[in-house]
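Note that one protein chain is taken out, while the other chains of the complex remain in position.
And then subunit A:
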Amino acid sequence: MQLSVNGERRDLGGDPRTTLLDFLRHSCGLTGTKKGCDHGQCGACTVLVNGIRINSCLTLAVMHEGDEVTTIEGLGTPADLHPLQAAFVAHDGYQCGYCTPGQICSAKGMIDEATRGWASFVSEDLSATPRLTREEIAERMSGNLCRCGAYPNIVDAILEVVEGAR
């Protein structure tokens, strides 16, 4: 049984209790993905599975045979930052940084969802192409907590990437 993590094949196996989060951190040594609450409440463990953002703490690794997982390590490197990573640095979108990998993976998933036309709770028109305003970004990122309270700068960083793409 295998799955792909950041383009590399990885063997699954061992205890079926292993969450995808623990698999990434312990079996793959990819510690960018963070364990915050371990109950799907904080979003620090957000990764992309087949391009869709999920909480990696609330799913078992064994359920992901054949899937393609992207973690923060797969989005960019220190020498070649993803535009969201560069924007978080430029806008100081963190203080302690613990929630940041989850914030960035979540923001990547969010931008792709909006591109697909997905509405949110605050969208006035369910069928219109959503425009990622500050209000929309705040609602769509509400699954990622930042206990340092860097939210205004996080929204600034995401907005810069969204507007750069327009």
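As a working rule, a contact is a pair of C-beta atoms (placed from the backbone, for glycine too) under 8 Å apart; a residue touches a chain by one contact, two chains touch by 3 or more; residues count from 1.
In this section, contacts and distances are computed from a predicted model.
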item	value
Among "Phenylacetate-CoA ligase", "Xanthine dehydrogenase family protein subunit M", "Fe-S oxidoreductase" or "Dehydratase", UniProt-listed name of the chain not shown	"Xanthine dehydrogenase family protein subunit M"
Option from A:52, A:89 or A:165 whose C-beta touches the chain left out	A:52
Chain not shown: contacting residue from A:30, A:87, A:110 or A:154	A:110
Residues of subunit A (touch criterion as defined above) contacting the omitted chain	15-17, 19, 38-40, 43, 46, 52-55, 58-60, 62-63, 106, 109-110, 113, 116-121, 123, 126-127, 138-140, 142-143
